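Below: one structure, written as structure tokens.
A single protein chain has been removed from this complex, and every other one stays in its place.
Let's turn to chain A:
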């Protein structure tokens, strides 16, 4: 493969997201400016200016007209994807960490960090059709988990919200009442902070990555642990292929090894595992720093990775990727 290198961000990448049709790629980084790129050749289309802090997460609506971004500047902003204009800003008392549009894009679930005495929260806001009618009211607020909630996403049919965070427990909440429905098992679950979560396209299962050097695949309805993928480094980002039975996991580096690694060498790799057999398929090297974000194109024919080095690497798979046999 000849990856396309996109150096639009000055600071480490935090999140990558493709739009539904797979022609746009949105990147968020610590440099306050989410950027949109064309997903085929990596040309930059535009940037969204307005945030004052690191942008942790973003999501794009089904029709690719609305973008929502969550930032450390304690706001979640709603943007027009095409022009880059800011439509609305939700303000909070603490940094916003994760955002996710519901199916139908009428609601968005936001998590905020524990900050200055405020506990971490999961909030649901309604998104109005017309930005002029937009209000700040929360439809639902959930408090409870200790520690930072790194990711919260909608479950199937918007009936549930799934959250995962620093306390390494995955929780499923009722999206209307806010009641806790399920918690992941402590022994078989992750042992350290869960850094990332990726839903499969039909939301029947999802993948979580944790600093305990493993990624785990869970069933959405019953929250049973299905598979575990072992890595040799703390996991920062995970993604499930929409096309083949593959998952890709990107990791960081143990703190002890930081001074001993030759960062120039481009040795950080995104590891591919077979989703069902749990075996390692291979690795794609190239990043000069830990990988913080991974995303598959919805057509499954390309994927991109974002690293601590500020680069987004867009890979279009070679034809022989599709005929890999285990």
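Note that in this section a contact is a pair of C-beta atoms (placed from the backbone, for glycine too) under 8 Å apart; a residue touches a chain by one contact, two chains touch by 3 or more; residues count from 1.
As a working rule, contacts and distances are computed from a predicted model.
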* **Record-based protein name (UniProt) of the chain missing from this complex, from "Eukaryotic translation initiation factor 3 subunit G", "Origin of replication complex subunit 5", "Mitotic-spindle organizing protein 1" or "Superoxide dismutase"** => "Eukaryotic translation initiation factor 3 subunit G"
* So which of A:154, A:272 or A:296 would be touching the chain we can't see? -> A:272
* Structure fact -> Out of A:5, A:103, A:157 or A:276, the sole contact with the unshown chain comes from A:5
* Candidates A:53, A:84 or A:144 - the one touching the absent chain -> A:84
* Hidden partner chain, touching residue among A:115, A:200 or A:321 -> A:321
* Structure fact -> Hidden partner sits against chain A at residues 1-8, 21-24, 33, 35, 37-38, 40-49, 63-64, 82-84, 260-262, 269, 272, 280-286, 301, 313, 315-318, 321, 324
